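Shown here: the complex without one of its protein chains, the others still in place.
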Amino acid sequence: MQQRGRGRIAYPYIIWMAIFIVVPLILILFYSFTEGDIHNLKDLKFSVSSYKKVLEPIYLKVIGNSFVLAGISTLICLIIGYPVAMIIANTDVKHRNLLLMLFLVPIWMNFLLRTYAWMSLLSPNGLINRLLLWLGLPKIEIMPGKTAVLLGMVYNFLPFMVLPIYTVLSKIDKHVIEAANDLGGNSVITFIRVILPLSVPGIVSGITMVFLPAVSTFVISGLLGGGKTPLIGDLIEQQFLSSRDWHFGSSLSIILMIMILISMAVMSRIDKSPPEEERRKI
Amino acid sequence: MQKAVKRIYMSIVFLFLYAPIIVLIVFSFNKSKSRGQWGGFTFDWYFDLFKDRQIREALYFTLLIAVISTLVSTIVGTIAALGISNMSKIGRTVVLNINNLPVLNPDIVTGVALMTLFISTRIELGFVTMLIAHIVFSIPYVILAVLPKIRQMNKHTAEAALDLGATPAYAMRKVIIPEIMPGIISGALIAFTLSIDDFVISFFTAGTSVTNLSILVYSMARRGVKPTINALSTLMFTTVLILMLIINKKTDKGEDIII
Partner (left out) sequence: MSKNLIELKNLTKRYNDMTAVDSINLTIKENEFVTLLGPSGCGKTTTLRMIGGFEDPDEGEIFFEGKLLNDVPAYKRNINTVFQRYALFTHMNVYENVAFGLRVKKVSNDEIDRRVKRMLKMVDLAGFEKRNVDSLSGGQQQRVAIARALVNEPKVLLLDEPLGALDLKLRKEMQIELLDMQRSVGITFIYVTHDQEEALTMSDTVVVMNKGVIQQIGTPEDIYNEPINRFVADFIGESNIIEGVMLEDYKVSFDGLVLDCVDKGFALNEPVDIVIRPEDIRIVVNPDEGMIKGTVTSVVFKGVHYEMIIESDKREYLVQRTVMFPEGSVVGMNVQPADIQVMKRGDVPCSKEEEEG
């Protein structure tokens, strides 16, 4: 009796959600399918021209770039991150927390600042090149450029990969591994046949948690790519802040959303454990 | 052998993670303004920090917005979570799916969508819009933090309080809220850190009249960051580090590290 009634206390938030979550997205959808002066509602008319614009080669390339770079950085994060997660998970409890904390602490420094610090490290006259020079080695010139953007993505999103994998690995019952060994599996077989399959949920949420922010970033590419390798995020930012082409920006946003929804649907096919909480937290 | 390999591997990873941070900290004590040059040790930038109006203002807005949005989103989110947990299954699914949108959507989409809403409704971008935006993206996390606690709670706990003579309001105050307090606290912590850390959504909703630290750093990064910012981030970083150490020592539980 009292129960159903208490659902009503959620109503104010439902209204809030409608105004600040649903309406803005509908507006974006609306602008993506119209053209004309955005400040004059009467002037707007239905059009798919901004979607057609997305299909122009120059923009398709940007979108392609975003997905390729985000994909590569996700893969690198997985390759680097999985062993890290495994090493942390296998450390004894006392040191494990210390390791985990050491791993998470950098997140607490503003990520723009950390990215900025990479600029000073990587720039042509930056610290790394000075070091190389001092050692008599050739300079590296990756910034501004794709490599630097990749590095920035891996740097910023690596913890998103490690954490979920670590969480899953640390929950695997040690007896399962012992049982596998007991049944004659050597450590490689045990890993491939037992540990890896059991950690799939962690891998899946790790991939989602890295790929999502990587594909939509505009800060990393702006700072480390020096505008040479614009990503879909940069494009959206430009449309809303400098070129003021909301229609095009909206179409790009819708396309980004759809592509992300599709990749998430694919991922959740592979496993059903939403990364929800962890993602933004870190 | 294997152990040594592990050690070396972890050392390299940690070097990678900490290199930029060490650079920032070292340069906050650098007399030279250039970011490549070491010009001797100094505390000047720390003193400048308190004189620099721009940074002081950005810090002020960052903290003010973080505090207000944390308070509002924690209260609203907790009430909403309590309501949602009592809704019918269909209603709950719909509400939770919409609630998850800001969590799953790229920040940039949330940012431009909110900006579009404000500009279309002729609301001037500024402090209020940025605050609203922060509340918008924080509440979903609070709900996601509180709901599991409500679910964990024995479903008869509220009834037990009524059974013992408590009015519904008294039961809420003295039993339900205290029972889900851990969820509320972690929700608040998440909301606070998200707000402090946010750049993308603030960037699109702040307009030109207000600036928070992230926006300030972003605009400076292209022109060259003032060393005072290095000093500020070193201070913030050490504060957080110390807090983390204290929390870790206190909980001592192991598994539940608050990120």
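For clarity, chains are labelled A and B in written order, and residue numbers in each chain start from 1.
By our rule, a residue touches a chain if its C-beta (ideal position, glycine included) is under 8 Å from a C-beta of that chain, and two chains touch if they have at least 3 such contacts.
The shown structure was predicted, so the numbers you read here are calculated from the model rather than taken from an experiment.
Checked against the full complex, the one of B:R7, B:K33, B:R56 or B:H156 touching the unshown chain is B:H156. For chain B, the residues touching the absent chain in the complete assembly are 154-157, 159-168, 170-171, 174-175, 178-179, 181.
Keep this in mind: only the chains that are shown with their structure count from here on.
In whole angstrom, the spacing between the mean C-alpha positions of chain A and chain B is 17. Those residues of chain A lying in contact with chain B across their complex are 2-14, 16-17, 20-25, 27-28, 31, 38, 80, 83-84, 87, 93, 96-97, 99-121, 123, 125-127, 130, 155, 158, 163, 212-213, 215-216, 218-219, 223, 233, 236-237, 240-241, 246, 249-250, 253, 256-257, 260, 264, 274, 276-277, 279-282.
For chain B in complex with chain A, the residues that touch the partner chain are 6, 9-10, 13-14, 16-21, 23-24, 27, 35-36, 76-77, 79-80, 82-84, 86-88, 91, 95, 98-110, 112-117, 120, 132, 136-137, 139, 141, 144-145, 162, 168, 190, 193-194, 197, 199-200, 204, 213-214, 217-218, 221-222, 225, 229-230, 233, 236-237, 240-241, 244, 248, 254, 257, 259.
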